[in-house]
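Here's the structure, in structure tokens; my notes come after.
Every protein chain except one is present and positioned as in the full complex.
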Amino acid sequence: MIWQFDIIILIFLVIAAIISLRLKDLLGASMVFGIYSFLICLLWAEMGAVDVAFTEAAVGAGVSTVIMIATVFSTKRRSKD
Amino acid sequence: MKIFGLIAVLVVGALLLSATSDFPDWRDKDSPANKSPVSSFYIEKTEKLTKVPNMVTAVLADYRGYDTMFETVVIFIAGIGIIAVLRNFDGPYSSSIRRENNDEGSGLLARITCSLILPFIQIFALYVVAHGHHSPGGGFQGGVMLGASYILLALAFGLSKAKGYFSERRTMIFAAVGIFIYAGWGVLCLLFGKEFLNYSVLDSLLPGDVEMARSHSMLIVEIGVAFTVTAIMFSMYSNLSTRGRLNKGL
Amino acid sequence: MDPIVATFIEENIVPNFNYWIYVILMMIGLYAMITKNNLIKKLIGMAIFQTAIILFYVSVGVKDTAGIPIISHHGSEHHQMAGLSSEAGSTKEIHNKIDKDKYANPLPHVLMLTAIVVGVSTLGLALAISQKIYKSFGTLEEDEILNELRPGGHD
Partner (left out) sequence: MTEHFPVLILLVPLFGALIVVLLGRERPDQCWVTSLISLGISSLISFFTVIAVLSGKVQELRYRMGGWPESEGYEIGIELRVDILAALVVFAVTLIGFVNTIYSKTRAEAEVQGKVPFFYALMQLLIVGLCGIVMTNDAFNLYVLIEITSLTSYALIAMGNRRAALSSFNYVIMGTIGASFYLIGVGYLYIKTGTLNIDDIHMVLGQKNSWADQSIIVAFIFIMLGVWTKMAFFPLHGWLPNAYAYAPSMTGTFMAPLMTKVMVYVMIRVMLWLFGYKFVYSGQYIWGELIIWMSVLAIVAGSLLALARTDIKKMLTYLIVAEVGYMVGGAWLGNVTGQAGAFYHILSDAAMTFCLFIAASIIVLRVGDSRVNAFDGLFRKMPLTMIGFTVGALSMIGLPPTCGFFSKWYLISGGIEAGQWEYVCALIFSSLVNAVIFFRIFERAYFGKISGVKEDHFPTDSDANPDIRIKEVPWSMLIPLFLASGTVLLLGIMNRSLFEWIQTALKMMNA
């Protein structure tokens, strides 16, 4: 429960979210989304929600990112916005 | 559309922000949510009533076990939904694995690394499933890791090799059996004459007293969750990475 | 950091900062879902939107005095004989009343486990649908899809 840590991660989260939505390369966007998931997982571990953090690490940063990348590979990599 | 979206988002944001001033402080241990009898009951009585030190597991698999059953059903729906939407049965049928030349997976280094760490990932996943009572983890997390180990196998050695272990038919059977275990365990309680998912009646069936019956039952339903999640995670990956043809991995 | 600034932040910013950031993340996600043109981008926005709500729920359950919601059998006093007497330790702990301020509120965590699962299921299904759209339209940009539909469409 270190609130300084909390505030720093929250600011990074917003930055990661904006970057992942601004990138025109969908592969990069998916990877930044993975970073976003790891950051939020760190935040939850810090808040004492270990089970949620564990699940987010396995699902959000793991499987979600993998299936997103799988879709990007089987469709198109560039996006117009 | 952009202007409309911006206005909608700003209205929503303003509404939500206006309500936050009214909230109890963050980290306040006396906020209504934190001092309510419900959460106090979970914290104070769980260990006595279920002999499970991890309250999250106990709440997940016992007090709110009905929710968790539907959570497993959600995963199951996602799995069969993806097959229903995307699967293309024109290609080679799942039971006959046809190796294609271009389905070789990654290079040598990745293969060797993979074959070194795969057993450890799988053992750790099983540990997470089984040890969810005492440490963070449980059926869902363990199942995802077990599924991820097969995804790793498919990435390194090609999808056909992974499908040799985990064919499409077997995936579906695993997924359905997982929910069968969960809901069937609840029905067993029903047959013993108590409510659905009331594990306490099963103490005559399981070793130990009533509290241990709850603890063991939680382990069993977590195993059911793990079955479904493992199968569906692999099925999701294999369908999405091959556009539903299941012939060639990423 | 200057101690005055630190106290100011701790008293005025920290109590609500989590809730502010959750609203901001939610707005980012919602804006992306409504206005982005690429379908995958919309889905990334959707995932951010859902995690923002999860952030809100988890923030509700935090207590400043509390640790993780797992009751430890091997407290400091049992440290030496942890291996052989976990049974005895647990019975002893039951007699001691459990202080509820020492453990985080477990209920939001449980709810959010379910919400994460729902989120990944929705994401998987939506990705499958977008692959099907790509297969029949050859593109994932919304305006191009609508252009292709215009001549033959009923509306």
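Order of writing sets the labels: A, B and C. Residues in every chain begin at 1.
In this text, contacts are C-beta pairs under 8 Å (C-beta built on N, C-alpha and C of every residue); 3 or more make two chains touch, one makes a residue touch a chain.
Keep in mind that what you see is a predicted model, and the values were worked out from it rather than measured.
In terms of the touch definition stated at the top, the absent chain reaches B, C within the entire complex. Considering the full assembly, B:Y199 is the residue among B:F166, B:Y199 or B:F227 that touches the omitted chain. Touching the missing chain, out of B:I77, B:L118, B:L188 or B:L206, is residue B:I77.
In the full complex, chain B contacts the hidden chain through residues 15-16, 18-24, 31-39, 41-42, 45, 62-67, 70-71, 73-74, 76-78, 80-85, 87, 89, 169, 172-173, 175-176, 179-180, 183, 186-187, 190, 194-200.
Touch with the hidden chain on the side of chain C covers residues 26, 30, 33, 39, 42, 46, 49-50, 53, 56-57, 60, 107-108, 111, 114-115, 118, 121-122, 125-126, 128-130, 132-133, 136-137, 145, 149, 153-155.
The definition used in the following text is that only the chains that are shown with their structure count from here on.
Centre-to-centre separation of chain A and chain C, using mean CA positions: 11 Å. In chain B, 27, 54, 56, 136, 140, 236, 240, 243 are the positions where the chain touches two or more neighbouring chains simultaneously. Looking at chain C, one finds that residues 14, 17-18, 24, 59, 61-62, 64, 66, 68-70, 108-109, 113, 117, 120, 124, 127, 131 touch two or more other chains. By the touch criterion given at the top, residues 14-20, 23-24, 26-27, 30-31, 34-35, 59-66, 68-73, 90, 93-94, 97-98, 100-101, 103, 105-110, 113-114, 117-118, 120-122, 124-125, 127-129, 131-132, 135 of chain C touch chain B in their complex. Those residues of chain B whose C-beta lies close enough to touch chain A in the complex are 27, 54, 56-57, 136-138, 140-141, 144-145, 147-148, 151, 233, 236-237, 240-243, 250. Contact residues on chain A toward chain C in their complex (touch as defined above): 1, 3, 6-7, 10-11, 13-14, 17-18, 20-21, 26, 29-30, 33, 36-37, 40, 43-44, 47-52, 55-56, 59-60, 63-64, 67-68, 70-72, 74-76, 79-81.
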